[in-house]
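Only one protein chain is missing from this complex, and each of the others stays in its spot.
And then chain A:
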Amino acid sequence: MDSVIQLQRQLVDYTAQLFNEGILDDQFNQLQQLQDESNPDFVVEVVTLFFEDSERLLNELAKALEQQSVDYRKIDAHVHQLKGSSSSIGAQRVQKVCIAFRNCCEDRNIEGCQKCLQQVKHEYSLVKTKLETLFKVRGKKGKNKSNLFRMNTVAQATDFCLYDRSLSRRFWQQEGQFLGQYNKVKTIAEDHSQRKQNGILDM
């Protein structure tokens, strides 16, 4: 039982770090919330789709910027798509660079665009690596994959009691404020860790 808790703790800590560094935002949290027994692979699937989509867009962008006569409208359209999909999965830093990228397009600033492309590639590969690691750790647990994600958030906060998906969902829906809830949950989880560290909790 202890190694399972360890793994869960690792997962929570790793995920918390990603949020703190702004690599992922609240939207990713929401995707985890949406995953359930009838769609146990939702997060992996949507993120995989995002990887495929992004890689295609990044290739197109590189090609477009190499052209003799640069088509800024085309570049803008690609960046717009990347911005939309990155915001949908919570890849906050990718999204932010896309905003700057679009400004460079508007100004028809080729150097700015090239710089932005490098930046967005960097941020993209960062979030990709982090997410792949996250999924690998998750995969170690094997079955109950969806429960593991759910436990990152609400369950951790309430002493692992909220395995009940419908209960956790109702909890979230009633509150409605995901970010506020995440921070609150994080504090509770931290407190939980602290108490365990101090030997007060015995699992």
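Here is the rule we use: a residue touches a chain if its C-beta (ideal position, glycine included) is under 8 Å from a C-beta of that chain, and two chains touch if they have at least 3 such contacts; residues count from 1.
The rule we apply is simple: contacts and distances are computed from a predicted model.
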- What does the UniProt entry say the missing chain is called, choosing from "2-methoxy-6-polyprenyl-1,4-benzoquinol methylase, mitochondrial", "Protein YIF1", "Response regulatory domain-containing protein" or "Very-long-chain (3R)-3-hydroxyacyl-CoA dehydratase"? "Response regulatory domain-containing protein"
- Residue among A:L31, A:L61, A:I75 or A:L134 that touches the chain left out of view: A:L31
- Consider the whole complex, including the chain that is not shown, and state which of A:I23, A:V46 or A:C113 touches that chain. A:V46
- Task: List the residues of chain A that touch the chain left out of this view.
- Result: 26-27, 30-31, 33-34, 36, 38-39, 42, 45-46, 49-50, 53, 77, 80-81, 83-85, 87-90, 165-167, 169-170, 172-173, 176-178
